[in-house]
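Of the protein chains in this complex, all but one are displayed in their positions.
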Amino acid sequence: MRRILANPYAPAFALAVVVVMVPLLVPSPFYLRLATLVFINALVVVGLNLLMGYAGQISLGHAAFFAMGAYASAIGPAHLGLPTLASMLAGIVLTGVVAYGVGKPILRFKGYHLAVATLGLGVIVSIVITNEIAWTGGPDGMQVARLWIGSWRVSGVANWYWVAGITLIVAMLGAANLLSSPTGRALRAIHDSEVAAGVLGIDVARYKLLVFVISAIYAATAGAFLALFDGHVTPVTGGILRSIEFVAMAVLGGLGSILGSVLGAAVLVVLPQALTSFHEFEHAILGAILMVLMIALRRGVIPSLQSWLLRGAA
Amino acid sequence: MKPIRALVCAVLMAPGLATAARSEILIGSVLSTTGPASFLGEPEKQTLEVYAKRINDAGGVNGEKIRLIIYDDGSDASNSRTFATRLVEQDQVVAVVGGTGTGNSLAMIPVFEEAGIPFVSLSGGVDIIDPVRKWVFKPPHTDRMACAKIFTDLKQRGLTNAAFIAGQGGYAKSMVTQCRSVAGQYGIKILAEESYGPRDSDMTAQLTRIKALPGLKAVINADIGQGPAIVTRNAAQINLGMPLYQSHGAATQGYLELAGPAAEGVRLPGPSLLVAEQLPDSDPQKKVLLDYTAVIEKATGKPVGTFGGYAHDGLLLLVDAMKRAGSADPAKVRDQLEKTKGYVATVGIITMSPTDHLGIDLSAFRMLEVKRGKWAVVD
């Protein structure tokens, strides 16, 4: 038991099983759409968790990167005549570059200052998207051209389910790989104490920046997927509330737990769907569940369950 | 562990709740009853619920009861799309009326087009029905029509230099964009376009800047929610000194109450709904408008507004088409929607055709002016 729980690659394999099983179990394509949205959100949250759970840096602006990936995939084909695949990839790379440029100065901030700085980043991106109507269509958003990979037209729930699911598995393997490398150990040292890590000769700024860029790239990829999957993108994609939702997913699932990120995303994507039968009480109940879960499992769902299981096994 | 178990139960139960009884006609709806567009979505939802009940109390449609399934997209277009999928795949509705914001409607359209389900949109954007899409119809006025109405009035009053002050939501931005595209046709020059954020509480800085423009004759405010009331008060506060126009987004009783005496003299293009009592008895719309007003005021205790009227028209257009089709079969209903002719609705008199899925013209709007705290017809 202990060994399975400790294996860094276990979550990715667990998810792989789920990804294969879900299509066999669900009664309608609607559930595949939900699952796809879970994968897309989880992709962002896995990246964010590297930043928050391992490097100990908060971000209230990850929806900005999410939106940059989304809008790059939309704007390239619509305004620049680029193929969708090329715009998507260019958008992801560009977001990484922006994260590098922005991260250098703002990662000098700590705690609530970093929260406000990243919040500012989110606000700025969201305002640009809303106002540059000629490029983005403004608040009503813009259509997104279909994605072609060679002669494969990636459209419809069935296709995107697999694309998002497999990408998420790869991303989780990537995260696990990073964490079991020396970089991962350096990150944990930074999380425990930046000063101590610095004394040990760890280049704190460089590692923080590295994780920030990786998490931005994860977010941009997810954003691109959402835009291409929906075929339409609006500025809500990059709003402050979306950023806060990502953070809530990461904390709910458990900071420092890759599997927790997926679970946190799943809970907050599926819950609103499950609560529609409560009509106007939907939001109150959502808030109440979020509170109760956090109070009961205050280290996040997965870490709390893990320690409970380990206690049971020991 | 209790909350988790409850959660799992809730998730598993969700699909069970949505199964339809055989003798019901399922009509779906996705509205923005929370988020920035809730100002529009909430009256739409109330109207749909009140009228679905009335229709059923009167015996339903073709002998069957209708059942509404309404989802709240929280003003997020990606959520709209998820709920659209749910309506089609899970709930298996035969028709959809909804889509509060233009972006929300546009995100849902492909789902309904692919599934072959008639969709009556409640959003303002002209992009929804231009170009014409096979399964998509919309009763509301377009923003462009509101622009045309304002510009015609400006021209008649010789106020050809105007400036915009607008919010940053979909309604406001779409209106400004469409107004800009037709301003030239009416000989109107747009000298400036100022903007304010979603929850801004003071727009005097923007209005001061506008006021200083040389040669400016009128100011147009495009927005919904609390923005128009604050702009109106701020304009009075700094003594703007030129006519202020609002859009149909401010055509509600709430606007008059929030803006108070500052609204005196403000003009806007509004639906006949707001001035139903002042219409001559010969007006074909008068009865429909008064009926709708009476029904909603009795059921909700709240005054009627433009957006609730859209929902009324959307639902009744669908029901009318179902009755003429003699069935709720999506394809037949769609065909009959397209053959709607001379249907008296709150927005105007609707006549659809294969090349026109909007079906109303500029005469659906009236230029209104606030006089002594009430709406008065100017033309």
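The chains carry the letters A and B, assigned in the order they are written, with residues numbered from 1 in each.
In this section, a residue touches a chain if its C-beta (ideal position, glycine included) is under 8 Å from a C-beta of that chain, and two chains touch if they have at least 3 such contacts.
Operating definition for what follows: contacts and distances are computed from a predicted model.
Not every chain of the complex appears here, and the one that does not is recorded in UniProt as "Branched-chain amino acid ABC transporter permease", selected from "Polyketide beta-ketoacyl synthase 2", "Branched-chain amino acid ABC transporter permease", "ABC transmembrane type-1 domain-containing protein" or "NADH-quinone oxidoreductase subunit M".
Note that of B:Arg209, B:Lys287, B:Lys341 or B:Lys374, the residue touching the chain absent from this view is B:Arg209. When the whole complex is considered, the residue among A:Leu94, A:Ala205 or A:Ile285 that touches the unshown chain is A:Ile285. Residues 33-35, 38-39, 42, 168, 194-202, 204-206, 208-209, 212, 225-226, 229-230, 237-239, 254, 257-258, 302 of chain B touch the missing chain (whole complex, contact as defined above).
Not every partner is drawn; the one left out touches chain A at residues 52, 56, 58, 105-106, 108-117, 119-120, 123-124, 127-128, 131, 194, 240-241, 244, 247-248, 251-252, 255, 280-291, 294-295, 298-300.
The working rule: only the chains that are shown with their structure count from here on.
Distance between chain A and chain B, defined via averaged C-alpha coordinates, is recorded as 35 Å. Residue ranges on chain B touching chain A, taken from their complex, read 1, 3-4, 7, 10-11, 13-15, 17, 34, 71-72, 75-79, 81-82, 85-86, 88-90, 101-103, 106-107, 110, 125, 127, 168-170, 172-174, 177, 195. Per the touch definition, chain A reaches chain B in the complex via residues 27-30, 33-34, 37, 127, 130-131, 133, 138-141, 143, 157, 226, 230-234, 236-237, 267, 270-277, 282-283, 289, 292-293, 296, 301.
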